[in-house]
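After the structure tokens below, expect a handful of questions from me.
All protein chains of the complex are present and in place, except for one that has been dropped.
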Amino acid sequence: MIAVIGARGCDQRIYDLAYQAGRELAAHGFTIICGGLGGVMEAACKGAKSAGGKTVGILPGDNPADANPYVDIPIATGLGVARNLVIIHSARAVLAVNGSFGTLSELAFALQLNKPVVGLETWNVSEKIITASSAQEAVEKITILVRPV
Amino acid sequence: MIAVIGARGCDQRIYDLAYQAGRELAAHGFTIICGGLGGVMEAACKGAKSAGGKTVGILPGDNPADANPYVDIPIATGLGVARNLVIIHSARAVLAVNGSFGTLSELAFALQLNKPVVGLETWNVSEKIITASSAQEAVEKITILVRPV
Amino acid sequence: MIAVIGARGCDQRIYDLAYQAGRELAAHGFTIICGGLGGVMEAACKGAKSAGGKTVGILPGDNPADANPYVDIPIATGLGVARNLVIIHSARAVLAVNGSFGTLSELAFALQLNKPVVGLETWNVSEKIITASSAQEAVEKITILVRPV
Partner (left out) sequence: MIAVIGARGCDQRIYDLAYQAGRELAAHGFTIICGGLGGVMEAACKGAKSAGGKTVGILPGDNPADANPYVDIPIATGLGVARNLVIIHSARAVLAVNGSFGTLSELAFALQLNKPVVGLETWNVSEKIITASSAQEAVEKITILVRPV
């Protein structure tokens, strides 16, 4: 299970990037876990479904129906932004696509918890964030990071 | 998605009852959501898998590997007992099998949030809990409760 | 720190009972921790302040200004009903005054976590709940329960 994190509001270029990332992750057999809402989250889920993948959405509110239509398993936490931690704890690695302050907090938690992080046009706050310049490259790097030794 | 709640520690008779409940739920096409650990939670997941069903485990700790082996989607919350609320929020209805104080707190939350609750040999704290005397009867009653009107 | 739990909506008799309980707790030197909202929570805080006591309110929302006017320290959790657990974890003992399903869930958590519980006209779900028939008696029993051995 790989987390895809990124902003609810994003432009078309970032949406397409997240879609490609979701599609590549699914093609490599990964299940996607994300915040379950719009923007980057929706794009990644939509991309994953286009490749026959599985998607989990960890929602801030208490209504599973708030999930975007590409979420297979909507989890309604009722915890507000604290749900971000549930995403990070549950993932083997994190793929950050662009993003605003919410994404930065998730990135920081991922780094604090020593989860591998790959970033696509995202916050540059640590050398621990492995950067990639395309969705394909990002997913290849994730595949290597989570490979059993 | 139907929640199955019940104690981590249970005797063989209750384990079998939870197994039957999980099996019936899966046979009716429901996905099971539970606390992801042992006892009633493991039995319900095992039963669901025996009928080709899908299972989600909402764990109190921060390690997805703590889930019982019959959980398909382990969600590590790191929230301790507060994870119980995530289970209740995410479910359309709740099936309580026996259970101790932890189950009572989940039952109370389900009643507070107006989720339909069916009980098998569980706490008798409200007329809102619909009782059943077998796993089959319990799942039939749940099927009626969540049927779109 | 002693938790006072009870419903947001209550009649005048229960409000008076919670007020007396808060007053007695403060007179015995205890700080009160509660859910910070109206009804039993407000009454207990008001009673405590009338005796010069200190009050902490653990709120479900994200705005400290939601606290009732008798809360000295408003803690905004943004966690919804999961805030109930914060109240129970932080208290040395729990005083339940009447209450509905929300109170039942708190009672169940307190029993699960082996916190001493004294009840005034509340749920009768366990022999572990020590009953009292007046605010004075309830606070005397709490004083004994939390006394260092």
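As written, the chain order gives the labels A, B and C, with residue 1 at the start of each chain.
As a working rule, a residue touches a chain if its C-beta (ideal position, glycine included) is under 8 Å from a C-beta of that chain, and two chains touch if they have at least 3 such contacts.
Since the structure is predicted, the reported quantities are computational estimates derived from the model, not experimental observations.
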Problem set entry | Selected from C:A7, C:A26, C:C45 or C:A76 as touching the chain missing from the view | C:A76
Exercise. Which residue among C:V86, C:I130 or C:L145 touches the omitted chain?
Worked result: C:V86
For this session: Have a look at B:V81, B:V118 or B:A135 and name the one touching the chain we're not showing.
Result: B:V81
Problem set entry | Touching the absent chain when the full complex is considered, from A:Q12, A:Q112 or A:S133 | A:Q112
Seminar exercise, completed: Missing-chain contacts on chain C, rising order, are 1, 31, 33, 56, 58, 62, 64, 73-79, 82, 85-86, 89-90, 92, 113
Exercise. Tell me, which residues in chain A touch the chain that this view leaves out?
Worked result: 79-82, 85, 100-102, 104-109, 111-113, 123, 125-126
Problem set entry | Touch residues of chain B, complete complex, unshown partner | 62, 78-82
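Heads up, the rule we're going with is that only the chains that are shown with their structure count from here on.
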For this session: Determine the chain that sits nearest the middle of the structure, using the mean of its CA atoms as its centre.
Result: B
Problem set entry | Touching two or more other chains - residues of chain C | 79-82
